[in-house]
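The complex appears here without one of its protein chains, the remainder shown in place.
For chain A:
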């Protein structure tokens, strides 16, 4: 109980902030908006108003989303003494930045605007790292992953390897972080995230007729389903995979998601269902008066909200029909 109580203030604050998450009603109104101006009018009534007002062009909406997330991370950080839960959510932005920096070095260009500002290691230090300066203030694990990725690229000249190595390194570090925090809620969430990602990887690689070696390198370390299962499954047709996982906790996601993937050739439905499943896990935070769950749930809900807005904005900017957008829309947290 002592641990739960560290989250009291943050949880109280989040209870108030949850009121400002986008409701289904707002999402529907954005979806039904006739044009971009109407979309912006609806967003003007929400917490995103200041971020969208600052934009010079609506095409830069990604900046507005990033700024709003940055504000959320700031609020949660100032409400907690121990920032490790927040780190669980921000680590991926740092690894994204490592990829950007390494690929910039490979291409010989420097595009700082591609870096996410949500990472915790500054762009300056990352560029120092990429120039091989030894005094760059980058955490040891990230530095090691960066150097390994750079080495493998030198050998193979395959940029895809950079992604694979850094993704693996990210999840290895997340595993360590979760073990260090020692809370079952995050452990289960991370395991489900990795399982669902691994299932997607194996199906994608099947379609690409990849070999064992690629699979081995692409699977994320950890999760509740072991590598041996996927190695067996890559040789079987997709229905066998659906059958084999029918009694797992992911059965709903897998059945509907993979069946749609087989019939339409697009993983969109699987991705949406997987995200909804993960959001369902996070929703425990909504019903817990206070604790780590509340904080993790809210941060996950904010990320989910950004995903929804991204789908909506891209859809609206490109004039995609309401039904097509709706198909890709995730569930909302509240």
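List of remarks:
By our rule, a contact is a pair of C-beta atoms (placed from the backbone, for glycine too) under 8 Å apart; a residue touches a chain by one contact, two chains touch by 3 or more; residues count from 1.
Here is the rule we use: contacts and distances are computed from a predicted model.
A chain of the complex is left out here; the name its UniProt entry carries, from "V/A-type H+-transporting ATPase subunit K", "Aspartyl/glutamyl-tRNA(Asn/Gln) amidotransferase subunit B", "Cation:proton antiporter" or "OFA family MFS transporter", is "V/A-type H+-transporting ATPase subunit K". The omitted chain makes contact with just one of the residues A:46, A:79, A:116 or A:175: A:79. For the chain missing from the display, the contacting residue among A:74, A:239 or A:289 is A:289, taking the whole complex into account. By the touch definition given at the top, chain A reaches the unshown chain through residues 5, 8-19, 79, 289-290.
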